[in-house]
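For this view, one protein chain was removed and the others were kept in their places.
Then we have subunit A:
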Amino acid sequence: MGITIQQLSVFLENREGRLDEVLAALASNDVNIVALSLADTSDYGMLRMIVSNPNKGRAVLKEIGITAMLTDVVAFRVPHATGSLSKAMHQIVEGDVNIEYMYAFANGVDASAVLKTDDPARVADILRGSGFDVWEAAEAYVSNLDL
């Protein structure tokens, strides 16, 4: 079973219109954004996205002069019940694995969380062992659509 999915990461200078350019390029090339997070620092922003077609997304951005990288992340389903995410994180912390960053998104049926870790295999194991579904890549990329 797959452990990680590919996330598109884009280094964006704090310049006007940069984010707009990225989103417009993806939209006009039929690349659907499933989840998005924009982390800011004083000098730049780090844009992280789960999209319907990561490789196409990367190529599309390259064409407009934006360098996007593909990063392996772990994505898992989080039931809507209050406390679900807390339960998942608790298991991971107990397992003594480092989480670099995380973001979450809802997709109607339930929610999902995306996290970056230096030991994805271990995290996937812990999550599955605690009853959480870890997303396979192909399904994750269309997880926001009615299936």
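Convention: a contact is a pair of C-beta atoms (placed from the backbone, for glycine too) under 8 Å apart; a residue touches a chain by one contact, two chains touch by 3 or more; residues count from 1.
Throughout what follows, contacts and distances are computed from a predicted model.
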| item | value |
| --- | --- |
| Hidden chain of the complex, named as in its UniProt record, picked from "Phenylacetate-coenzyme A ligase", "tRNA N6-adenosine threonylcarbamoyltransferase", "proton-translocating NAD(P)(+) transhydrogenase" or "NusG domain-containing protein" | "Phenylacetate-coenzyme A ligase" |
| Residues in subunit A touching the chain absent from view | 7, 9, 11-13, 39, 41, 43-44, 46, 48, 65-67, 69, 71, 100-101, 116 |
